[in-house]
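Not every chain is included here, but those present sit where they belong.
Per-chain numbering from 1; labels A and B assigned in written order.
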Amino acid sequence: MKSELGRLLGLEGDVNLHFVDSPALHGNALGDPSTRPLAVYTPPDFDPGGSKRYATIYVLHGYTGDVAALVAARPWETNVIQWADRLVRAGEMPPTLVALIDGYNRLGGSQYVDSIGSGAYATHTVRDSVGFVDATYPTIASEGGRAVVGKSSGGFGAMYLAMTRPGVFCAFASHSGDANFYGAYVGEFPRTRRILETHGGDARAFVESFEKKFKRSSDELHAIMLLGQAAAYSPRSAVAFDFDLPFDLVTGALREDVFARWLAFDPAEICVDYEAALAALRLRYLDCGSRDEYGLDAGARMVVARMRDMGLDVRHEEFDDDHRNVGYRYATSFPALARVMEAG
Amino acid sequence: MKSELGRLLGLEGDVNLHFVDSPALHGNALGDPSTRPLAVYTPPDFDPGGSKRYATIYVLHGYTGDVAALVAARPWETNVIQWADRLVRAGEMPPTLVALIDGYNRLGGSQYVDSIGSGAYATHTVRDSVGFVDATYPTIASEGGRAVVGKSSGGFGAMYLAMTRPGVFCAFASHSGDANFYGAYVGEFPRTRRILETHGGDARAFVESFEKKFKRSSDELHAIMLLGQAAAYSPRSAVAFDFDLPFDLVTGALREDVFARWLAFDPAEICVDYEAALAALRLRYLDCGSRDEYGLDAGARMVVARMRDMGLDVRHEEFDDDHRNVGYRYATSFPALARVMEAG
């Protein structure tokens, strides 16, 4: 029988919500729960007990998102599960599982990296979440049966995990993923510095105030995002809020030593260090809106240029749009990923 | 055992999704489904088979919303069900059922009126949906056990149904509800006229184009809203898209005869005709943001002034905000409504 959520979303297939305890997140620095929702889309005619094995696409949400936001629906909009169902129904991709991973934390997102400052979200994703799906569903439980995709910070996560965790996924797709941190991040520093200044430079004080508000400004959302990045990229210890900021709190001057630690995660910088992992992939896919507000179209171009310099094939597209609401790009990436994965 | 959705939303109570066939919507003009989702929040310790009877708050969504949008969740946001749960947990309102009604149609919303041009959404609400809840849950199945509330078009619906369908609800709350149609609607006419003109003045052609898009502009959303209002207020027949527009398609001039039919639904105009129904209510509640983009703060003031002129008590608040994301106002209206409803 179809789940309530599957029915609400009007799926021909279905979706199951699991709540999975992730050992990787036990005792994380920010005190976030280790039990996380994990949603799995199953296509029409899915037979959990049959002999058929399914390839799985793992979806990573963006900043300020989570699994609840991924499964949310609105009139006229198509969410990621509805896209999967629509593509399978239309025969544009074979029956495939789609698993939605939760990488949210108190600072709005983990960037899917392992950090003492926020938690081991890379391990949470590639070990605990993938492990749960393989243990629970009739998957093709090997690299060739798994791909990873995401938008914005989720696109960053897809690139980052495909590079740094070889052997888990055979393909990645990054939609408007973070890259070229100079271009993408530095422009946000002044606004965040001002907000922190109104809280005496105390990140915790700002976050506690932020959490109590009914409505939050764009500047406040960018500020918490920057704190999340600091916890991910430049933590000082496993104490909550003990991280280095990439700018001087008084003058706003760039702290080059701290920013160098950030750049050690920038796909445009580090892709050259992961040539073997990247070469082993069956598909490297990046796209971005040509009017992206964060200049991530340039970031994608830089990643693509460097991968091509290494002799790798990359699928690269630009589309006429900005950073927001580009979920319709799944209609391009899902079939492309499904095509290179093993069929059961 | 808690529902998946209840768990995803982190409720101490729970929420059930029903899919209810509404005879009122059979054969509706726009071809929308007659089976609709209906979500019911149940408080902690709810005992479906016990002797306790519960009061029920009915929630009507706004334009471009539906039940799926009402139950959707996002980080840092509190949806209407989460508000109910939070208020009950905090002891700010007694254990109460909260039922979310779906009044969506192909033109983005029905305004909860009975119209040959869109469907019998008033009847769908007060007869079929209320009937289902009373038949399914241990409710106080009479006027004294029911209240109705909504935001924007949902606030209009709450006022409209409380006035025109006496004996169903004992109280209403309107958050930023449509009133003063002159001030609220006329300013949108030029943008809609232009959009229709690009489709040869053919509303159906515009809607079909609209439905195929991946992204929709603010102007397009206002245009479809205006068509939905025309189908609700000034239908010509039960044929889809056969309605009168309140302006000349070529010059944009106001068509006063058509607009008069719209004004026959304007709470600020018609409240004087429903004195008995209004007087029978235990609570009349209106609030609005003092920076409402549609000038609905003026609409609320007009309604309030006219009700007070009739000698009725009205609770009226203005708050420092605009039209969007004012869900935190449920924290004020829910306890106020619960206070006047009968306790089981």
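The working rule: a contact is a pair of C-beta atoms (placed from the backbone, for glycine too) under 8 Å apart; a residue touches a chain by one contact, two chains touch by 3 or more.
All figures in this text were calculated on a predicted structure; none of them were measured in a lab.
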Ask   = Given 2 chains in view, how many copies does the entire assembly contain?
value = 4
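Here is the rule we use: only the chains that are shown with their structure count from here on.
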Ask   = Any idea how many Å lie between the Cα centroids of chain A and chain B?
value = 36
Query = Which bits of chain A are touching chain B when the two form their complex?
reply = 3-5, 7-9, 16-17, 19, 37, 64-69, 71-76, 104, 108, 210-211, 214-216, 321, 325, 328
